[in-house]
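And then chain A:
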Amino acid sequence: MEEKTTRSAFVKDLHALESEVLELGRSVAAAIREGLRILEARDEAGACALIAGDAAINEKRYQIEEHCLRLLATQQPMAGDLRRVTAVLHIASDLERMGDQAEGIGKIVVLLGTAPLIKPLIDIPKLTGIVLEMLDAAMGAFSQSDGERARAIAARDDEADRLHNVIDQDLFHLMVGDPSKITQATYLMWVSHNLERIADLVTNVCEQVVFVSTGSIEELNVRRTCDTKPRD
Partner candidate 1 sequence: MRHRRSARARRVTEVVAFSLFGAATVAGLFALGIILYYIISRGGGALSWEFLTTFPRKGMTAGGIYPALVGSLYLTAGAIVLALPLALGAAVFLVEYAREGPWVRAIRIGVNTLAGVPSIVFGLLGLALFVKALGIGVSVLAGSLTLGLLILPLLVRTAEEALRSVPRSFREGGLALGATRWRTIRAIVLPAALPGILTGIVLGLSRAIGETAPIMFTAAAFFTPQLPTSPLDEVMALPYHIFVMATESPNAWKTKDLQYGAVLVLVGLVLVLNLGAILLRAHARRRKVW
Partner candidate 2 sequence: MVNERSSFSLGARAPRSSSCEIEPILAVSTLSLWYGKQQALRGVTLSFPVCRATAVIGPSGCGKSTLIRSLNRMNDLVPHLRIEGQILFHGQDIYARDADPVEIRRRIGMVFQKPNPFPKSIYENVAFGLRVNGLKDHLDDRVESALRRAALWDEVKDHLRKKSGFDLSGGQQQRLCLARALAVEPEVLLMDEPCSALDPVATAKIEDLIQELKVEMTIVIVTHNMQQAARVSDDTAFLLLGDLIEFAPTEQLFTRPSDPRTEAYITGKFG
């Protein structure tokens, strides 16, 4: 229910902007899901569709940026509103990059062709699941400006990283054992890498949600040591 307030046109405009961002999030989530599906089904046609569909995601991002620019110029948002609009600019950019990662998976499916898989897909779907949950939760946290929830989501990035390392290790062993599997293993490693990148981008989104909620700009899930082993 909308409370009665001054600047109702501006408030409505802000809500519209928020809806656009959530819509973009849904499109990106759909692209990620599709990426897993075409990988499991080896659907080349689907892959081409996914690759072509990235253009729509880019387009949506630019529309959101235009919208933000218009709001900044004409409404002079301040305080919480200002933080929201600048956060949306960041989030739209991050979502678009997630879309690029999903598109990347589509390209890999094309490269994989119809050759049989060197190992059954268990962990990759699992990783995809984690990433999709994180993205969905992050969008929810954004819509509620829930900084605490955002922090919790960002913490799951560790889980995603661990799983990514496991996948890499498995594929590495396979490569070492049988050189003919190197090509496909490399492609699958790319898929895993793309998914892990998406998780990082979701963390960025969570940082923006924390900024909107508290006004402070923090890095979440910082790891500055040279220790490449995953934390547990």
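As a convention for this text, a contact is a pair of C-beta atoms (placed from the backbone, for glycine too) under 8 Å apart; a residue touches a chain by one contact, two chains touch by 3 or more; residues count from 1.
Basis for inclusion: all candidates are chains of the complex that A comes from, given by their letters.
Quick caveat: nothing in here was measured; it's all calculated off a predicted structure.
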Exercise. Thinking of the complex as a whole, which of 1 or 2 is in touch with chain A?
Worked result: 2
Exercise. Along chain A, where are the residues that touch candidate 2 in the complex?
Worked result: 3-7, 10-11, 76-83, 214-216
